[in-house]
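Chains shown are a subset, placed as in the full complex.
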């Protein structure tokens, strides 16, 4: 940690800061410059809680040199983590595609989708049973019944499935049946829920919040991992910006950045980012080329009749075609299909 | 609702859209323009779910003319709603200041703060017992013990208190004692929690999420109100932008906009927006001048020793001084102090 003093900070102010650092159990290390003094803090194994220092007279800035996250960081573990979900490995050089409808609507819908996407090369099934919707008047999902249907679709297709949990009750239902638990973007900083999925020991798909920095995302992953659960896959799904090009702005610069900062695998959801069906394939391909370990794509047998997110769902034909392009780009960047 | 067709949409595509509108139970109303056709949808008492239409061939845009929120909207109720919390009225022409520490730390700390802010003119006490922290290693609050201490501080000072709930368990504890339940910015779209505080019947302080539009905020309020709970106070606390001027960018343009769209009262939290102590007063005054119904300000007997948010907490002297300025600006815009 580095404490930067104002250029007119008095010797007394500098001394006071040095005393405070000692009180915290660390060694201050004054660095007199020609314009101002800075004070280095040595001996800190973990991040110093700087709040007692930030507001002190004469202090202009406190700079944390260490990262706030530990377990999820690349400095903690050099090698890339691979997460296994019902036989599917994410993170080990293969590209894993999860696909399926936004919401489970019926046995017919979810089973036919699972069978089709399996035939087209998908590695996992996705489908929402407990739906967080911005409007209280919108379809909220089939709940427990939806989870049962997902299990039936798994049996029919052989694909493991991921489904979203939104609270303690849905977690209880899903933890029994699901292969992987999804934390949605709106719950990325629902720390109670993060602790609970951490304790569940189940593989977790953690989506980046719409206004979360990569640092925020990694801190949320740290919550899960600090409960002893290392089976975490991160997911970039678009951030909120002023841009009118898409529903959310897909932040693909985040992929190489996450790869440098963390050992956890990361996938991309182009459907929620783009928001309109006919422009999803190009961004899906871009995600693969950027180094993502997988994709999550919304597919529906009849998007026009979907109960949620219809406009951004691919139909079977478009999905099959997109998968061919995905495989070609994956090969071009040295990846096989999971 | 208005459906805009591409300028080269075929008559067949236009007919198909008209048929779909009829299937949904509404009356289509074609408006041929010189460049393109648009199709109005009549007879809809509530918002049409447009997902079956958005992806149809020839459709370039679907425009919702009605607001997605109903109960919280100004068109539903013309008069401003006043929320009463333990004798304090928010929303009726008076300015209510809630103040207190980010986190309850000890009896001494919270009681002395409550007594001081009461003497300085605050109307309510705030204090966190269950703390949502971005780091799993940071202080997480005194939990149930903290709520008890808040009740003691209320007894000592006569001020009703608001405290944050983060899940079912904390809600159970707080619902019994607290005068008002706070939903934090990170939980603004935790719809499970919104339903629970709606059912509790307790007054709710709903903070705007960092990436929430005003429409999103009002939809979250709609969740609470659709459970039969009208005692909602909204809170602007800064949004996430690129600006380097403050921790979050306080969106004061939102105050007159919310006033025009909704009948609910709205307060402003300058402490979380600004993030540094010595610049909080100017933005607090700005919030009052913008028409807010109240303020929420962090105050701590010894900010340098605070266990969380110390750098943005005012000490007693600064708070007393700020309150004098707040009263002067409130008077200038025709408000009295609650």
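Observations
Per-chain residue numbering starts at 1, and chain names A and B are given in the order in which the chains are listed.
Quick note on the criterion: a contact is a pair of C-beta atoms (placed from the backbone, for glycine too) under 8 Å apart; a residue touches a chain by one contact, two chains touch by 3 or more.
Computed from a predicted model, the values in this text were never measured in an experiment.
Summary of assembly composition: all chains derive from one sequence, 2 are present in place, and the complete complex in the structure file consists of 4 copies.
Quick note on the criterion: only the chains that are shown with their structure count from here on.
Mean C-alpha position of chain A lies 26 Å from that of chain B. Listing the residues of chain A that touch chain B in their complex gives 46, 49, 51-52, 54-56, 68, 132-138, 166-170, 186-187, 189-193, 195, 209-211, 216, 219-220, 222-223, 226, 239-240, 276-277, 303-311.
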